[in-house]
Structure formats: structure tokens, C-alpha cells
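Below you will find the structure I want to go over with you.
For this view, one protein chain was removed and the others were kept in their places.
In this document, chain identifiers A and B correspond to the written order of the chains, with residue numbering beginning at 1 in each.
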Amino acid sequence: MRSVRRVALYGVLALAAVTFIYPFLWMASSTLKPPSEVGSLSLFPGHITLDNYRKMWERAPFGRALLNSAFVATTITAAVLVLGSMTAYAMARLRFRGRPLLNAATLAVLMVPGQLTLIPLYTVMVKLGWIDTYAALIVPYVFNATAVLMLRQFFLQIPQSLVDSGRMDGMGELRILFTIFWPLAKPALAIVAIFTFMGSWNEVLWPLLVVRDQRLMTLPQLLTVFALGGGAGSIGVSLASAMVLVVPVVVAYAFLQRYFIESMAGAGIKG
Amino acid sequence: MRAEAVEERSGWLLAVPYAGFLLAFAAYPILFALVLVVLQWDLVTAPTFAGLDNVILLSHDARFWQAVANTFVFLAIHVPLQVVTALALALALNRPLAFRGFWRASFFLPVVISGAVVAILWNSLYATDVGLINQLLARVGVAPVPWLTDPRTAMPAIAIMVTWKNVGFYVIIYLAGLQYIPRSCQEAIELEGASDWQRFRYLTLPLLLPQTILVVTLSTINGFQLFIEPYVMTGGGPLRRTYSIVLYLYTNAFSYQKMGYAATIGVALALIIGAVVVLQRRVIGTAEAA
Partner (left out) sequence: MPSVSFEHVSKHFGEARVVEEFDLEVADGELLVLVGGSGSGKSTILRMLAGLESVTTGAIRIGDRDVTTLPPRERNVAMVFQDYALYPHMTVRDNLSVGLRLKSAPKAEIERRVSWAAGMLGLEPLFDRKPKQLSGGQRQRVAMGRAMVREPLVFLFDEPLSNLDAGLRAQMRIEIGSLQRRLNTTTVYVTHDQVEAMTLGDRIVVLADGRIQQVGRPVDIYRAPINRFVAGFIGTPPMNFLSGTIDQSQGTTAFIADGVRVQLPGNRAAARPSEPVTLGIRPEDLIVEPGGEGGGPPLPDVLRGRVLLVERLGGSSHIHLDVGPPPHRVVAAVSNDVLPDVGASVTAHVRAERTHLFGADGSALR
């Protein structure tokens, strides 16, 4: 009886896992198939062809989009880590007037759905002349209230004596932050880095609003435009373009899955 | 300079960029959203005062209300399905298992993938003639279903896909909750001779109520923000049955350049989300008290 139930349990788990993984494997294999084979269930192409990738690469600037995405996501992540930890340090460790207000504002911001501010922000971008610039893709994301809160929470756990000791050793506040707090806060920084990078890497609505110039498009945006505009022409090409976005993520996920899960689940709950 | 003065000054120096950012990219847009409600503005000519025109138009706008209705159809399928699947998978994972990390990682995989990619991928999976799903159905003798082109199946198809994409995230929430159910409680109820079902019904489920509230709330908020999936997969069709509120907002802003009206939709959406979430909490809260 027990063993029957165990087998059933593993059967259910395996079925679920296949449901989640198989589509991606099928996607990967479909990009290597000629159009005639795409309909087949088999994961192993009869003929392996790179045609889909060649066509995808020729028809739209995916290399450029990959660089755009990497640049935008990296810049935002660096900014969120540096600026966010400066803010979090002040909010956790320095007594100044206005700190309670800033705390309350941060919590309030997290309650507001993004769709409310989407259009006003878009008009701000238009007024600033930032449409079709990297600034529009980056600047609205250089701070992140969730990141500030998470880092603040972590910084609050670091003993005050380390701050005192740093001050007596002649360190300024920034030096205390970056030479004492940062090494101690590596896990928190990793969590913030992952969810920030992933959020930016996968974001598509905002780029669709503020970027029309193909050369400035990020990967998810170009991918969407490419698939919708009929540029792909076939499922295989369309999926090949999606692979450009997916492969780096899956590779990173394979190595750091524990951090990914902790980070993205944690940010979603707090955010 | 005195210690407090130094702290005050450093605190301000470090916090001012963030405060400025909040003013420029949070406070100002929120206020400006409310201003836009009474404006007509195409971003090219100067905005004109429109009074309550936008609000009146919205209240009569059949397309907007259809988008709202569509979104509720989506939620009616997505939210219960999300709760049930997430809970079931979490319960399966919450046992001594071989390869536990692998199972968990595989469930979470779609969460890390961009919604745009998932939409493109499922477009292929749902394809009527060559799609993987109809191919599988054909093996068991079911005729091909035009998933995304039949008005009756399009929205359910999207809801199932979104559930699939996000379930790993909610599994983690339930797993976290399950860890806090004391072993002693489980043993106590087992000693009482409870069946597995009774144990689930009278111990696990009630103790997971906070997680269930969280899953319902988050999946609802997330559902209201449905955009990229219909945008990529159906363009809002067939017969506008998959037009979501955000898609309608985006179209008004981007295709028709109606900033005032788009912002009005945004404000309305925020109000609807707030109302629904509050209502849900009330209902679940009463259920708990009963």
C-alpha cells in the first residue's frame, strides 16, 4: 500500500515536471527543425538545420537587441544595488528628519498598481524627449522600492557596534556601507540583483510604449514585434528568436536556481 | 560637527536621490494621473480641459466594459485553478522525496521565463493544425480544437497558460506555509485516527489560510494586469473576447493617442483592483470567522 502510493506520488511529480519542462525542450528542438517537421511531437529533429536562426538573425537586429537588453538590465541592476543600498543604509542606520515619511512613502508606493502611473510616466518621457532613448528604459527603474525595503531589513540586522567601530576607525558613512555592510549583505544583494535583473530582462510593456526605433528595442520587445509583425514568417523562426532571450536565463537558472527561487518568490511577495 | 548633525546630514545626502526619485516617478505620476482624467491630450497639441467627459465616456464605453468582463472571466478560471494546482504541487513536494530540488526547480522554471516568450511558445502549442496540444489530443482521438480562434475557448486557453507559467511561484508560497505547520499537530491528529483527507481538511487547509489569501490576492492583482499574452497571442480577439483592460489602455494611449482617456482607464483599473482585493479579503475573512 505504501509503495503503491509512493509510486503514484512520483508519477504525479514526473508528469508535472514534464508539463513544465517539455514545452521548452520542444521549443528548443523545433528551432532546429525544418518547417515540415515543426508539427511533430518528437524532440529529435529528422534533419538538424540552423535555417531558423539564420533567418531570424537576418530579418531583425537580434544581436543589437541582446546587447540592448544586457546593457539596460545591467545598468538598472547596478543602479538599484548602489543607490538602493545607499538609501537603505540611511533608512536603517541614520537618524534624520523625514526618515519616517520616506518609510511610509516607500510602503505606499508598493501598494499602487503600475498601470495607474503608466500613462502619466509615458507622458513625462514624451515631454522630456526621452522617447527612443536608453534613458527612458533605464531612469524610471534606477530605484526600486522593494529593493530598498529588503536591503533596509537586512541592514537593520547588522550590529550597531560595527557602524560605531567604523566611525571610530575614521570611516565615512559611504565607506562603512561599501566596505563593511556590502560584504556582510552579499546574500541580500544577490537576491536583489537577481530579481532586478530578471524584471528588467523580461519587461515588455514599458519598452513597447517608449521605444519605436528597432535599434533601441530590448529583446522581449523585438521578439514581440517580430512575432506580431509577421517578420518571423514561421513558427520555427519565431521560436528561434525566443531562444535568444531564454537561453541565457536558463543557463543562469541552472547554476543559481536556489537563489532565483528565493529571489523572485521573495520579491513577488514583498512587492 | 556634532554626531547627530553628521548623521542628519549624511542621512539626507544619502536619501535625497531616492526622495527625488519618488517625487518624480511615483508621487508626480500618481497626481498627474488624476489630472489627466479631466484632460483631453494627444501629446501633440496642447491639452484641453474636458471636465468629466472621460469618466462619462468610460461609463458608457461598451469596449471597456467588455474588457472588464473578459478580465473577470479570466480571473474566474485562473484564480481557483491557480490555488488548486499550487496547493496540490506544494503538498506533493512537502514530503521526503528524492530529487526534491529538481522537482521544485522544474515547477519554477516558467516563472523565470519572459511572458513574451511564454506567449510565443504557447501560440505554437495551441496552434490548431500543428500545435503540440492538438497533436496529443489526436493520439487519443479528439478532433483538433481551435484554441485561440474560438471565442469560447480563447480566454480559458490563456488562463490555463498563465496558471502554468505562475504556478511555481505560488508553490513556493505554500511550501513556506507548510514548513510552519508543527510536526506535533500532524502527529496529534494522526493519533486521533484521522484519515489523510480529514488531516488535510481540518489541519492543513485551515493553517494554510494566510498563504491562500496571499495566493488569491497576488494572482488576482496579476490577473488584472493581463497584457502581453492577449497582445501576442490573439490581439484581443476573437470577437474581442480576450481584450484585457491593460490592452485596451495601451491601445488608447499608443494607437489612438488619447492620454486623458488612457489615464482614466488606469485610474479605473486601480480602483477596481483595490475594490476586488478588499472584497476578497472580506469574503475569505468571513469564511475564516465562520
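The rule is short, and it goes like this: a residue touches a chain if its C-beta (ideal position, glycine included) is under 8 Å from a C-beta of that chain, and two chains touch if they have at least 3 such contacts.
Since the structure is predicted, the reported quantities are computational estimates derived from the model, not experimental observations.
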item	value
Option touching the unshown chain, where B:5, B:62 or B:140 are the choices	B:5
Hidden partner chain, touching residue among A:180, A:193, A:228 or A:256	A:180
Given A:82, A:171 or A:228, the one touching the chain that is not displayed	A:171
Subunit A, residues in touch with the chain not shown (by the definition above)	159, 161-162, 164-165, 167-171, 175, 180, 183-184
Touching residues on subunit B - with respect to the absent chain	1-6
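By our rule, only the chains that are shown with their structure count from here on.
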item	value
Distance between the centres, which are taken as Cα means, of subunit B and subunit A, whole angstrom	17
Contact footprint of subunit B on subunit A as seen in their complex	9-10, 12-13, 16-17, 19-21, 23-24, 26-27, 30, 38-41, 83, 86-87, 89-91, 94-99, 102, 105-106, 109, 112-124, 126, 139-140, 142-143, 145, 148, 172-173, 198, 201-202, 204-205, 208-209, 220-221, 223-224, 227-228, 235, 238-239, 242, 245-246, 249-250, 253, 257-258, 260-261, 264-265, 268-269
List of subunit B residues in touch with subunit A within their complex	4, 7-12, 14-15, 17-19, 21-22, 24-30, 32-33, 36, 41, 43, 89, 92-93, 95, 97-98, 101-117, 119-125, 127, 129-130, 132, 135-136, 164, 168-169, 172-173, 214, 218, 221, 224-225, 227-228, 231-232, 235, 245-246, 249-250, 253-254, 259, 262-263, 266-267, 269-270, 273
